[in-house]
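We show some of the complex, not the whole, and keep each chain where it was.
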Amino acid sequence: MANGFERPLDLLNSARGKEVIVQLKNEKQLTGILLAFDIHINIVLDNAKEIKDGEVKRSIGLTFLRGDTIIFISPSVPSK
Amino acid sequence: MANGFERPLDLLNSARGKEVIVQLKNEKQLTGILLAFDIHINIVLDNAKEIKDGEVKRSIGLTFLRGDTIIFISPSVPSK
């Protein structure tokens, strides 16, 4: 199971290059490949998509997302 | 009973590796294992779940949660 995260940003670091789910404060969800982040939790997602009820609502592509709009960032888990 | 917390972050430190309940400003509640935190109260939860009325609404898994979305963090207490 998950282990060895000394600091919260370690999780973001380990998620670089992988798909993540991003929950925004405005109730919307994005998925995409996490390319970069900084200490303000500003992030860059590639192939970003807005998701609602499991369906793609809008394709956004490469995007810069401001950290103060984010509630959580989770690495996607492949469903078995 | 609880004792010996000089500073508020001491409680978070003592809760590492244990289950916590996190109340968010958007009225939602998460539970999960607290893996890491920083001075902004950004946290990493493992096996996070969104809870409503005592039932699991959504399984989120490993997640990075931004500190400014949090109202409180409580170590879970085993019900007797």
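Read from first to last, the chains carry the letters A and B; within each, the first residue is number 1.
Quick note on the criterion: a residue touches a chain if its C-beta (ideal position, glycine included) is under 8 Å from a C-beta of that chain, and two chains touch if they have at least 3 such contacts.
Because the structure is predicted, anything quoted here is derived from the model rather than measured.
This homomeric assembly is drawn with 2 chains in place; in total, the structure file defines 7 copies of the chain.
Rule of thumb we're sticking to: only the chains that are shown with their structure count from here on.
Within the complex formed with chain B, the chain A residues making contact are 1-3, 5-12, 21, 25, 41, 67-68, 70-75, 77.
Residue ranges on chain B touching chain A, taken from their complex, read 24, 26, 35-38, 42-44, 46-48, 60-66, 68-69.
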